[in-house]
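Only a part of the assembly is drawn; its chains keep their places, and the rest are absent.
Read from first to last, the chains carry the letters A and B; within each, the first residue is number 1.
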Amino acid sequence: MIEVMPETIIDTFSVSRLDILDPEGIADESLLPSLSREDSLRLYELLFLSRAFDGRALNLQREGRIGTYPSILGQEAAQVGSAFALKKSDWVFPSFRETGVHITLGYPLELLFRYWAGDERGLLCPDGLNVLPVSVSVGTHIPHAVGAAMAARYRGDQVAAVAYFGDGATSKGDFHEGFNIAGVYRLPVVFICQNNQWAISVPRSRQTASATLAQKAFAYGIEGIQVDGNDVFAVYSATRQALERARGGGGPTFIECFTYRISHHTTADDADRYRSSAEVEEWKQRDPLERLRRFLEKRGYWNKDYQADLEKRTREMIDQAVRDAESAPAPERSEIFRTVFEKCTPRQARDLEVSADADL
Amino acid sequence: MPTCNMVQAINMALREEMERDDRIVLLGEDVGKDGGVFRVTDGLQEAFGEQRVIDTPLAESGIVGTAIGMALYGLRPVAEIQFLGFIYPAFDQIFSHASRYRNRSRGRFTCPLVIRTPYGAGIKAPELHEESSEAFFCHMPGIKVVVPSGPYVAKGLLLSALRDPDPVIFLEPTRLYRMIKEEVPEGDYTLPLGKARIAREGSEVTVIAWGSMLERVLKVLAPYDAEIIDLLTLSPFDEETILRSVRKTGRVVIVHEAPRTCGFGAELAATIAEEAILHLRGPILRVAGPDVPVPLAKLVEHYLPDAARICAAVDELLRY
């Protein structure tokens, strides 16, 4: 028999959720962020471009023109909406499934294609952008955003650092250590989790027993919120607010974007082995693009001609990027030695010479 | 006798041993319903249930730590790390704990667990999916390290690992998973840990390799009179077989994928230079990866030991 002790309650917490735009494209006007017509259309075009890029990448993979690729299908609003709130001066630490973030921030499409084709030079972020190379190792980049935030504060820069990761990453020790340090020092960092309900074959319910991911913030004394991750306005608003809090000295925020991975984990995965198509179909009804399109149509910002033109522009842009990527000369053997250290070690220099000889 | 690839051979070993020994439980990311990202554990959760084939959260240190606790309690857990490049978060668990519980407790508690993980380059995968950092684990007293080179040895070695009273790291060369098919007997057979295999007899030079390099060396050196040793167990390794061969041929080439500096080749060379130097006619040569991270697909073949480098080393030695 389990006796239950009456205990004194010494603290209480609550988890909140933000929803603005529903699947029918109807917005809660009281919550709607003040975005111009241009901005709203820009958001739509970025969502569209992200999806189109994704589709092309899947095709290229099937044709053997790029390697394993992780689709972002269904997660476009979480990525575009959050990245749209960033300033150029913010520092971004992406995971490997952030194509929509890269695209929103203006990372060259050509480089993305090159990276996924197995060309390391795809990760050479252009100057002026502070987008770190993708972290293939899940969640282990979270402390780096924390460190960048600490450095920014030390420097007195009004800059936030942002880490992107998935629901699976919340189980990692580095998630914990990074969040905890950010909490202690109230650092200007925003943690954006795309809870797409799956970590390869492991469903969210098996990833952790906490009812929401957002509530994990309580463990670190930081702000946490769940947002509808398929609602680009909710994601944008929550991120903007968190960024302002961060830059203003209000400390870190954890944003759980509640969304869904419509596609397989990557092109090497077969999701039919472990999840039902009914679940996928249900989530397709909550499509982030379609709901924004409906909203724009209702406002009179969207029509078929616009769409046709957008599709044409987008296709051309992607075609060009693929052409550029595929016409880039193959990397040379010396490339593997070039950036390990600032200067090659004597041994590396010798190996580099040997390989140069072998090239002749 | 069925013909099968390494994935199937490992699956067979696990299945058979799970039938024989109810202390064996599997755990790891996606090992259950999905059957593992390479399908190595395919069908095992269906056959043995969720208590014996456990899909874990995404937490490598937690996976190995949990396996350690199970082993201490008396089970024989088999933890899968999805790729060797994701074992580093579990490094502390392996080195501070798995390798030391027997010693720390003066033998009262033991830690018989197996950590299986795909390993090695050449599968056109993203960063950290093609590591070959076996040398780290060979520098850990209390840990054994096994690397099969094909389906038949994979099954026999894995069965030995599963029965070993101490922790074993079992590195499965990913590039070979489906490349080699061999006859693999059903039922029980074991190959002893700590014993190398002469993969081909020869008299002019001893070439030592393991894992996926073995296949490459065998192919590339077909025209040579080389004695090719398939190491199979790296820790503890078979000094006797190596030294016997070296004393016979007087020449040694070691081939491995990992970066040269402090790779496992260094230990082999050092041992030979300690025990058999007077039998050598020339230098001990290592053909290894350069001291750089394993590159992505478009550059990886510039990294891996290739025919040109392997033959150049052998040719050089034959001039002595």
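Just so we're on the same page, a residue touches a chain if its C-beta (ideal position, glycine included) is under 8 Å from a C-beta of that chain, and two chains touch if they have at least 3 such contacts.
Everything quoted here is computed from the prediction, not taken from an experiment.
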Would you state the complete complex's composition as copy numbers of each displayed chain label? A x2, B x2
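What we mean here is this: only the chains that are shown with their structure count from here on.
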Rounded Å distance, chain A centre to chain B centre (Cα mean): 35
Chain B - residues contacting chain A, complex: 29-30, 32-35, 37, 55-59, 61-62, 85-86, 89, 124-129, 260-261, 290-293, 295-299, 302-303, 308-309
Spell out the part of chain A that touches chain B in their complex, as residue ranges. 67-68, 96, 117-120, 136-140, 168-169, 171-174, 199-202, 206-208, 268-269, 273-274, 330-331, 333, 335-337, 340, 345, 347-348, 351-352, 354-355, 358
